[in-house]
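Complex shown without one protein chain; remaining protein chains in place.
Up next is chain A:
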Amino acid sequence: MLAMDFCGLHFNTPQVLLSGCVGFGEEYTRVKGFSNTDVGAVCLKGTTLAERLGNEPHRLAETPMGLLNAIGLQNPGSARVVAEYLPKLDFSETRFIANLSGSTVEEYAEVTRIFDDSPIDAMEINISCPNVKEGGVAFGNDPDMSARVVEACRTQTRKPLIAKLSPNQTDIANNARRCIEAGSDALAVINTVMGMAIDPEQRQPVIGNNQAGLSGPAIKPIALLKVHQVYQVAGPLNIPIIGQGGVTRPEDALEFIIAGASAVGVGTALFYDPLVCSRINSVMVDYLKRHNMTHVNELVGSLQLHEPATSVCAN
C-alpha cells in the first residue's frame, strides 16, 4: 500500500527524512524504536566540495510553532563523505540521497561527479540554502542560475537528480519548469523560509549568522501552496515532488500528497518525536483503507479545488 517507485528507486514508504535533520544517515538509529526502514529514503546533510566548519553559535532558536536554524552547511567535504560515511550506511534498510551544495556552478558539478562514483542512490541539488554567503538560495531564487546548476550536475551523472526549490522567490512554478527542462528528475518543495529572531535585551539577533531558515509547523501553509503550484507544472510531466515543510502530524503528510506530492519529507518533527514516522505510516494505511484506496499513488494530486470565485481579492 505504501511501498512505491520513485524515479526508478524502490521506496519502502512515501516518507523521506530531510537533509540537515538526520546527519549522515545513522544518527537517529541511536534512538531505540527508530528505524530507517520506516521511510523510503534518507537525505544526508548538505555537502560541499571542501570541508566547512559552519556558523558560530547560536545556530538554533525556537519560535512559535517553528524553528530557526543557521548551521552554515557544516560538513566534512564530499570526498570524506563518500570514503568515511557512506560505508557505514546499511543500504538494505532504505535509499540514501546525497544533498549537494556549492558556491559556484563548477563546484556543484564536481560534487555530483564525486557522488556519482559512490553507492549513493540519488542526489538532491540544494539551490535553496539560506545560510551561506554564496550559492545556495542566491542561485535558487534566480531561474537562470537554477537551470545552469541543474544542467551542470546533469552532465555528471545518470542517477536521479532532485532540485530542491526555495520558497523565497516570486514564481516557484516557473523555476520548477526551468529545473525540469534542465534535466531534474524530481523536485523537493520547499526548503526553509528566511527569517530572524531578535533578543530585545541585547538588541542582537539570537542566531550567530543573524538571519536563518524557518522550518516546522509555522511554514506548513506556505509549503502546501507551493507544492500545489509546482504540481501544476510537474504533474503533467510526471515529475514527482517530495513535499515538505512542517509535516508534524500524520494528517499533514496526507495533505501534502493530496496537494500533489508523491513523497513527503519529515525534518523538524523528528526533534519533537523521533518515532513519528512509524505513526505516520500506520495512519496513512488507515486513511487509505477508509477511503477505499489500494495504493497511496491514488491520493497524489487528488485535491478538488472550489469553483473559482468571482472576487480576485484573497482577503
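In this text, a contact is a pair of C-beta atoms (placed from the backbone, for glycine too) under 8 Å apart; a residue touches a chain by one contact, two chains touch by 3 or more; residues count from 1.
Convention: contacts and distances are computed from a predicted model.
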Q: Between "Fe-S cluster assembly ATPase SufC", "Dihydroorotate dehydrogenase electron transfer subunit", "ATP-binding cassette domain-containing protein" or "C-type cytochrome", choose the name on the UniProt record of the chain that's been left out.
A: "Dihydroorotate dehydrogenase electron transfer subunit"
**Q.** Among A:5, A:84 or A:117, residue touching the chain not depicted
**A.** A:117
Q. Among A:92, A:170 or A:238, which residue is in touch with the absent chain?
A. A:92
**Q.** chain A residues that touch the omitted chain in the full complex
**A.** 20-23, 26-33, 45, 53-54, 56-62, 65-67, 69, 71, 74, 87-93, 116-119, 157-159, 216-217, 268, 270-272, 274-275
